[in-house]
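Apart from one protein chain that is not included, each protein chain of the complex appears where it belongs.
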């Protein structure tokens, strides 16, 4: 019912972990149900986005970087580096948990949807997620 | 437990489908539980917002259009039309799935809350959603 999933990141960007998550769903051996995933960090987040054209991911990252620039003179939380407060803001603008129905034994994602871990820090990390599956 | 729900859209805007979703919940015949809904597209999204004054919906659409303008020279994903990349960004800024507790046999929405499918493309479409209900 509860599993852990880790995604290793190497810098800012979207990391598709749909296959790993579908593997956990298939191991659960259910036909219908609900899969909920939560990332245990506040400088990385979750998003379901288009997986057909990689330029969508590039544009998402650059648009968010333009909206939430580093070095804003209003930031008071600066001790953890210039990209940390922007990372928290981007995390708040996207989401920390997502629930996806399970149909026919797998995630009921649309044809062009994938689920991504969005790393907002410049230096990558190992990002821990908790997965809950119910039938 | 799993149902499908389709909303037909005729252009950008918020489409209230609270009644259709409550119908599915009532058909499930449960008193308490959880209803999760996911939209299977990445250029439309979900939002719970005020249903009392329609000007809230108008202002939401125009504010998001101002924040995420078409024709930004930084966009590289342009093949699907000038409104497609803005649609993906607006989808990331809102959400693709929502979970709503069920009480007394219906969605436990607040007095002035409704659940909306937010169409971000200029030309409407038929938007598929998957609903999971558990008791």
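A few remarks follow.
By written order: A and B. Residues from 1 in each chain.
To be clear about the criterion, a residue touches a chain if its C-beta (ideal position, glycine included) is under 8 Å from a C-beta of that chain, and two chains touch if they have at least 3 such contacts.
Since the structure is predicted, the reported quantities are computational estimates derived from the model, not experimental observations.
Among A:61, A:103 or A:130, the one in contact with the hidden chain is A:130.
Of the candidate positions B:13, B:33 or B:81, contact with the hidden chain is made by B:33.
The missing chain, though absent from the display, is touched by one residue of B:38, B:60 or B:85; that residue is B:60.
Summarising the interface, subunit B meets the missing chain with residues 32-34, 47-50, 53, 55-56, 58-60, 62-63, 66-67, 93-95, 98-103, 108-113, 134. In the full complex, subunit A makes contact with the omitted chain through residues 1-2, 36, 38-42, 67-68, 72, 74-77, 79, 85, 88-89, 91-93, 95-97, 99, 128, 130-132, 134.
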